[in-house]
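Encoded as structure tokens, the structure appears first; notes follow it.
One chain of protein is taken out of this complex; the other chains stay put.
Order of writing sets the chain letters: A, B and C. Residues in each chain are counted from 1.
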Amino acid sequence: MSASGEAAGTPPVSDIGRLTGFSDGVFAIVITLLVIELRVPAHRPGELLTGLVEEAPAYVAFLLSFGYVGVIWLNHHMLLRLVRSTTLGLNWINLWLLLGVVVIPFPTAVLAAAFAHDGNDHDRRVAVLLYALAAAAMSAPWLAFFSYLRRHPALLGEGISVAHVAAQRARPVTGMALYLLSGALGWFVSPVLGVIGIVVMIAYHALTSEGVRRGRPRRR
Amino acid sequence: MSASGEAAGTPPVSDIGRLTGFSDGVFAIVITLLVIELRVPAHRPGELLTGLVEEAPAYVAFLLSFGYVGVIWLNHHMLLRLVRSTTLGLNWINLWLLLGVVVIPFPTAVLAAAFAHDGNDHDRRVAVLLYALAAAAMSAPWLAFFSYLRRHPALLGEGISVAHVAAQRARPVTGMALYLLSGALGWFVSPVLGVIGIVVMIAYHALTSEGVRRGRPRRR
Amino acid sequence: MSASGEAAGTPPVSDIGRLTGFSDGVFAIVITLLVIELRVPAHRPGELLTGLVEEAPAYVAFLLSFGYVGVIWLNHHMLLRLVRSTTLGLNWINLWLLLGVVVIPFPTAVLAAAFAHDGNDHDRRVAVLLYALAAAAMSAPWLAFFSYLRRHPALLGEGISVAHVAAQRARPVTGMALYLLSGALGWFVSPVLGVIGIVVMIAYHALTSEGVRRGRPRRR
Partner (left out) sequence: MSASGEAAGTPPVSDIGRLTGFSDGVFAIVITLLVIELRVPAHRPGELLTGLVEEAPAYVAFLLSFGYVGVIWLNHHMLLRLVRSTTLGLNWINLWLLLGVVVIPFPTAVLAAAFAHDGNDHDRRVAVLLYALAAAAMSAPWLAFFSYLRRHPALLGEGISVAHVAAQRARPVTGMALYLLSGALGWFVSPVLGVIGIVVMIAYHALTSEGVRRGRPRRR
């Protein structure tokens, strides 16, 4: 468009300080709000232990959600290490990404309720499909983020190659495909299989956050 | 008053680090709290899907509010890029601005409830008017912010001209006028028309955040 | 004790970055949580407006609390500008100060409820006394903060004199005395007089945050 600053190769829009601080605030709140779902069980005197044991599914859902948000935070941590400065466009993509993070407690709660007490087999298929669709949708802004960086190499941090960024696009594409596959498994075959697929995908993202970490293509 | 620092043209009061951090915290909490309104629908076994579909208005309200707070954050991001340092007066104006941000979930919830289930046509007119008044009121501190900066050019960041800041005052003035018009439309003509006016105004602020972004008047 | 760093006059413990970030997080959450008290009124179709008007006391309480927390944040902003680095002792005093901030929504809610609907005259005296005691108690850590700084001048920021810090102690002492007086007024004379005393004191702290701002005694 114009702009001496950009022509000279200096950061074209702004540093990522506020982007980082705002994102970390959102992550911190989402991961902390999860504990609100853990409640002192209503119980008769002398039956606290029984009451606590009956809440076991809520603890499992809490740990799963905590782990999932933690994995996304680690991935986001690594994502922003690729970037030196940000633009309005990248800020929009980051807001889209945070939308996926903010939403996640909702399908998690639906999944926990369907497996814990409220649901029959049909409800569990619905819950697994909803969760898988939410997770697949959350992969889309990551693909947009990598693609935007690839088209705007001036935003990249020092020593980060365009080829490295382009290679990272495989991860959200894999995520979208396999989350959708997990949803289809859960809907058509078995809800438990769908959940297993989702847990495997979270583990995949946990393990591959290491891959983004180095700021250059990993050797394999 | 005094003060060698001010006379010499160095930042007269303090850098904007805490102003930024505090504001980002408020934005992050408001945008995250919105998900609390999404709840697992009470349902009979096998009817989870029906229950989820019936909650559709809550999802629309959630997305609208998320987008609205996101747009305000982007605008605030650009706003603070005009500023090098802050004063007690500017901190007060920023608190006023944050008051408008913190409030917004309330008229949003009223609007969603009026359209979803609780309201008749009269209630919808009330809800649209309330929303429009809240949005118009939120424009006032932005005008105060630009006007304060215009009168205190020593606070401006490097390369930001007073003329550019003065020109930005057109945006909150437009916002106030057209939000009030949307409210009048909703009250006197049709609630749906009023909502359309509000959505158009949010889109206007989304598009013009770009205008503030460059730190100088845009060419048209 | 030891420590080359301290002997050389460099910051004895740590910079105030985390102290600031943690405090701003607490302030941002407290000021944002206040909106949770604003709820869509339960109403019959066509009576939304009536329902909203009946909630007026809740809006007043919200605005008062927002203003109060905002004033405390501004004072805290100015307080930390006196400080270059922090110690374990100062961190403890800051935690004590934040305890007072975190608590404030509770006496505010009690006050609002007593005046809005739940209370008779006796309840209002109780509520005003509780609020005044909480506000007086909140002044204590500010006195401790200034006294600690006075005894540890190495922690002071550049150009901040011990005399200036010592002079600031008058403010929390005034606060404690007059908040207690407001509570006594509310208890023995009239709850409304007590509330007026409290509002005057909040305004006093709003106005005198300017006094701390300059990092040196103001001329009068």
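By definition in this document, a residue touches a chain if its C-beta (ideal position, glycine included) is under 8 Å from a C-beta of that chain, and two chains touch if they have at least 3 such contacts.
Keep in mind that what you see is a predicted model, and the values were worked out from it rather than measured.
K.L.:
Which of these touches the unseen chain: A:Leu52, A:Val162, A:Val189 or A:Ala203?
P.N.:
Answering carefully, the residue with contact to the hidden chain is A:Leu52.
K.L.:
Of the residues A:Thr20, A:Ser147, A:Ser161 or A:Thr174, I need the one that contacts the missing chain.
P.N.:
For the chain that is not drawn, the touching residue is A:Thr20.
K.L.:
Quickly run down the residues of subunit A that touch the omitted chain.
P.N.:
20-21, 24-25, 27-29, 31-36, 38-40, 43, 45-49, 52, 66, 70, 73-74, 77-78, 80-81, 209-210, 213-214, 219
K.L.:
Of the residues in subunit C, which ones touch the absent chain?
P.N.:
2-3, 13-14, 17-18, 21-22, 24-26, 28-30, 33, 88, 91-92, 95, 98-99, 102-103, 105-106, 109-110, 113-114, 118-120, 122-123, 126-127, 130
Note that in this section only the chains that are shown with their structure count from here on.
K.L.:
To lay subunit B over its twin subunit C by CA atoms, how big a turn is needed, in degrees to the nearest 5?
P.N.:
Subunit B sits rotated relative to subunit C by 90 degrees.
K.L.:
Please compute the C-alpha centroid of subunit A, do the same for subunit C, then give the distance between them in whole Å.
P.N.:
Their C-alpha centroids are separated by 37 Å.
K.L.:
Taking each residue of subunit C in turn, which ones touch at least two of the other chains?
P.N.:
25, 28
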